[in-house]
Every structure is written in structure tokens, then in C-alpha cells.
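Excluded from the complex is one protein chain; the other protein chains are retained at their positions.
Per-chain residue numbering starts at 1, and chain names A, B, C, D, E and F are given in the order in which the chains are listed.
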Amino acid sequence: MNAEAEVHHSEHIPQWKKDEIKKIVDGVHSHKVVGIVDVRGVPADSLQKMRRNLLGKVEMRMVRNTLSTIAFDSLPEGEKAKELAKYVDGQMLIVYTNDNPFKLYKLLNATKSKRAAKGGDIAPSDIVIPKGPTSFKPGPLVGEFQQVGIPAGIEGGKVVIKDTKTVVKQGEKISAKLAEALTRLEIMPIDVGLNLMAAVEGHMLYKPEDLGMDEDLLRDMFAQAAAHAFNLSIEAGITTKDTIEPLIQKAVMESKALAVNAPIFEKDVMDLIMSKAEMEMLAVAKMVAGKENALDDELKAKVQ
Amino acid sequence: MEYVYAALLLHKAGKAVDEAGVSSVLKAAGVEVNEARVKALVAALEGVNIDEAISKAAFAAAPAPAAA
Amino acid sequence: MEYVYAALLLHKAGKAVDEAGVSSVLKAAGVEVNEARVKALVAALEGVNIDEAISKAAFAAAPAPAAA
Amino acid sequence: MEYVYAALLLHKAGKAVDEAGVSSVLKAAGVEVNEARVKALVAALEGVNIDEAISKAAFAAAPAPAAA
Amino acid sequence: MEYVYAALLLHKAGKAVDEAGVSSVLKAAGVEVNEARVKALVAALEGVNIDEAISKAAFAAAPAPAAA
Amino acid sequence: MEYVYAALLLHKAGKAVDEAGVSSVLKAAGVEVNEARVKALVAALEGVNIDEAISKAAFAAAPAPAAA
Partner (left out) sequence: MEYVYAALLLHKAGKAVDEAGVSSVLKAAGVEVNEARVKALVAALEGVNIDEAISKAAFAAAPAPAAA
């Protein structure tokens, strides 16, 4: 309705644009989640493929930025998706889904791949050239590498990188010459894919940094939590089906340790006690093995 | 870590580890629930096999056969 | 183990690990609470430094032979 | 841990590890017996082959990386 | 091992490991008490730091590969 | 451990490891002998193949497993 109001104030907007705007507003209202995706650098055919792959899970709509902005702006005050207008920029599209924003982020992330850099690309992270050999034969390449700051040299008839070096920092522009060198080195620094810039679900706006949960880290945390519970159970003697056997084993080990270390002469541990004594004796014998006549021949043979 | 404990509790109890469950367990423990974190946890669990994760480390402390 | 997770959750949340707390956390998880188990848990944890206990290797008696 | 030792002691002595037995051993040691813990112990031992568990202790020396 | 179990039970319960204590624990477990063994046990533990002793590698070392 | 060394000494010297022998070796070392421990030692060694037990210590020379 607000869209209509907006449209009403903009008499010069042709009907097809009004329809587009209404579609966006309807899309926002008919899905749990709406997001803005940056598709810069994604070739049209790849985009088509991604759209097909996401069919049924994520709906992707390519809309003119101006119309997107008008549509988001037209949303009523207090509607969180209104804020998405701020993220409309560059080559973008709108995505809708009924999954949650985390799932959306994961799905979109899965579309990403790496490509070679072109002059003018912005480094998405520090680009580091690792030290080591290359497959190139000596030639003008060495000079070209050096020109863009790559510490190249020649060793054993091959071009080598003499030191690990960061050639571009995150956020810096990659020059055409450097891009060429990186391509030769088969370094593909540029992310291609659907970059979620922001997503709104209900009253919450999520940015990518809110959405990226590291699954490995989560696995570690679960392992840690389980270890905590286990350790606490054993320390506090909490007897459950899960812990009773380890508790028995702990008790038995403690008993044996006490019997051996005290020592307490119990049949179960006599062999351990005797071998412990023997080991101690051998250890001491070893200390004096080099001294003239300190040990008999049998013992000397054992410790040398 | 509270969120992970809550998830493990639900999991061990044979319940679904969903937003409602995690939130209500946390609330019962007096934790002020951060909805985004709950959502993030539940979403991330789609790709995590909890039993596998805990079997890796948790009971490594125990004698292997006993823990089995 | 649910009971232990409930205790850990309360502890991490800075709450007392008492019968009422453990019970309400378990209930929130949909667990049918066994009062005797709750009592046993709380009793076992009495006087235990939980932070210390959770980080202790469960089988201290085990290896470290070289260090011995 | 005293509860576990009481159970082991009874078992070694060839007695049944039941609530009455555990309680009386603990009492003899001057321990104020917590009934819930005794119950939990006996319940946890149901179906457990204690001799087998004991024999596994020999190999229980594996270090606890997770706990570390 | 009953005697050692009895000693550790007392120790874990925070009680002194003396002849009277060990004897009464053993009796409560239905063990026919051998006084000389009780005396030997108590004598062996004199001056021993039990907590330290039990946390030391018990088995003159579980062989690494077997434990793996 | 002095009791164990006394036993090992007697054994190596080809003497019987009995109460009289252990006591007199200990006395010669100036040790105040505890009869109960001597009895316990001799009793515990009954049926134990000492040569076999100490031959296991041969591995001691190699500190490899300890480092593991």
C-alpha cells in the first residue's frame, strides 16, 4: 500500500516499473528472508547456472537498482527490510528464501569459486607468493616478476621464488602487470560467486559477518563440551551409564598406582613393583657404568 | 559455550536441536538469549554431525574400548 | 549425561547448580526428570571446583611416564 | 570416588553391589551416605561386567588429548 | 586389592587411613580381615603422599603402543 | 621400596626370599623392620617368578615409550 502511495507520488513512473516495484514489495512480504547479493564479476552464463542450482531454495531476481531502491524505500517505517535500500549498489540482485539467513548464506557461499585476477581487481585478502621453485625456464619472466615485486631468481636452471612475499594487501588494487604475473603463477585470488551483502528476517538484519559460523570450530566446541562433561563426571565421581566403566578404571588405576608407588605388597602388582625396582637399579647402574670396576660384568652388559 | 551445552543437552536427550529448544533451555538456565546466535548455531548444525564431533575428542580421555 | 550438561550450562551461565536449576533446565529440554538423579548430581558436585574439574585430564594416572 | 571404591570393594569381596552393601561400606568408613548417589551408582552398574571393566583399566593409560 | 580399595575409599572420603578404619571398611564389605595385612598396608602408607602416588604413572608404564 | 630391594638382593644371591632373610638384610642396613610388611612381601611373592618379573624391566634401557 505504501508502494502504491509512492507510486502515486511518482506519476511519471510507467506501469511496468510500477509492476516491478510491486513485485519486489510483494516478494519481501511473501518470504521469510530477503537479501541483497553482489554479483560483480559473475559471467551471465554462470549466473544462470547458479540460479538453476538454487531453484526451489532461493529465488533470485535481477532488478534495476533504482527500482530496488524505490521499492525498499517505500516499505513502511519499522519494517526492517527498508534498511536494505542502503545495500543496493553496483551489480546486485535480490534474493528471497523461506529458509533462514544462515542457510541462505551457506547456499550462496557454496556458489563461490576462484578466478584469475584482472587489472583493477580489488584483492579480497592479502595475496602471498610462497617461496619455492617454479616450472619456468629462465628468461625475461624473471625481470617481469621482479618488476611487480616478486622476488624471483634462477636456481638449478629454473625460476624460483626466493622469499615468501605479500604482493598486495587486502583491499588494494591489483595492477594489470601483477595480475598477469599471478596468472602465470596460477594464483587465483578473486572470489567469483554470489556475495550476500545483507539479509533481513523479521526484525533482524544480518550482515555476512553475523552469518559465517565456522563448522570446524563448532565441531571442536562440541568435542570440548563433551570432554568437559566427561572430565567433570570422572572428577566428581558422577556415576551414570556413560561414566561408570571409566570410573571403575580410574579407581583401579589409582589403586594400582598407589600399590606400586607406596609400595603395598599385593599379588596383583608384585610384578610391577619388582620390575619398577629393577628399572630403578638399572637406571642407577647406568649412571656409573663408565666407572672402573663399579659394576659386575653381567650388569655392565645390561646397561651398555 | 552455553549454547553448545544447551545443544548437547537436547541432543543427548534425544530431542531436536532447534531454535525453540535451544532458546527454552537457555532461558531455563537464566541465560539472556541472543536470537541470532541461536539461529546461527542451529543453522550450522545442519552441517555438523554431533555424535561424530563428540566421539572424536570427548571420550578420547577414556579408555577406548570402555567408551565404545 | 544430560544431567551433567544441565549442570555445566548452569555453571557457565553463572548460576548455582542446585536441584531446582537442574530440574528446570532438564524440563525445558523436554526431559522427564528423575529427581533422585538430580539429587545425586547435585550431591556429587558439592565441594567440587567445576572449572578445575572440567579442564583436568580425566585419566591423570595415565601416561606422562617420562615426567613421573 | 568413594562410592566407586565401595562398589569395587564389594565386588572383590564377592558380594552383590547393592544399595544396602554400598551404604554399609560407606558408613563403616565414616562417610555420611547420600542415598541418591548410592542409587545412581547401583543403577549405573546394572548390566555392567565389572571384571571386564577392571581388566580394561590396564590399557586405559591412553592420554587424554581432548582434556588437555 | 581389597585392602588398597579400602585405603583409597577412606582417603577419598577425607578420613585417616588407619588400622581401625581399614578393618571396619573391610568387615562391612564382608571381607575376613587379616590383621597383619592391615598393619602392613598402614605401614606402607606411612609418609606416603597418597594423592601424589595415585596420580603418578601407575603401571610402571603402559607401553605406548598397547595403549594406542 | 627397601623391602623390595632386600628381596631382589636375596634372590640374586641365590637365597630364599623368606621372612628371616628379608629381616636380616634390612636390619643390616639399619632399617627398623616392620614385621607385617615383611610378611606381606613374602606372601605376595609366593608363586611369583621374580626372574620373569624383572626381565620385563629390560626395556627400561630404552626411554622411547616414555617420550611417546
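As a working rule, contacts are C-beta pairs under 8 Å (C-beta built on N, C-alpha and C of every residue); 3 or more make two chains touch, one makes a residue touch a chain.
Computed from a predicted structure; not experimentally measured.
Undergrad: With respect to the chain omitted from the figure, which of A:D73, A:E144, A:E215 or A:E280 is a touching residue?
TA: A:E280
Undergrad: Which of these touches the unseen chain: A:D99, A:D121 or A:D271?
TA: A:D271
Undergrad: For a quick check of understanding: of A:D45, A:E77, A:D216 or A:E292, which residue touches the chain that isn't displayed?
TA: A:E292
Undergrad: What does the interface between subunit F and the hidden chain look like in terms of residue numbers?
TA: Residues 1-2, 5-6, 8-10, 12-15, 21, 24-31, 53, 56-57, 59-66 of subunit F touch the chain that is not shown.
Undergrad: Which parts of subunit A face the unshown chain closely enough to count as touching?
TA: Missing-chain contacts on subunit A: residues 256, 271-272, 275-277, 279-288, 291-296, 298-299, 302.
Please note the rule applied: only the chains that are shown with their structure count from here on.
Undergrad: Using Cα averages as centroids, what's the distance between subunit B and subunit F in whole Å?
TA: About 53 Å, centre to centre.
Undergrad: Just give me the whole-number Å value for how far the CA centre of subunit C lies from that of subunit F.
TA: Distance between chain centres, rounded to whole Å: 44 Å.
Undergrad: Report the inter-chain centroid distance for subunit B and subunit E in whole angstrom, where each centroid is the mean of the CA atoms.
TA: 39
Undergrad: What are the residues of subunit B that contact at least two other chains?
TA: Correct list: 1, 5, 8, 56-58, 60-63, 66.
Undergrad: What positions in subunit A touch 2 or more of the other chains?
TA: In subunit A, 223-227, 229-231, 234, 237-240, 243, 245-246, 249-257, 263-266, 275-276, 279 touch at least two other chains.
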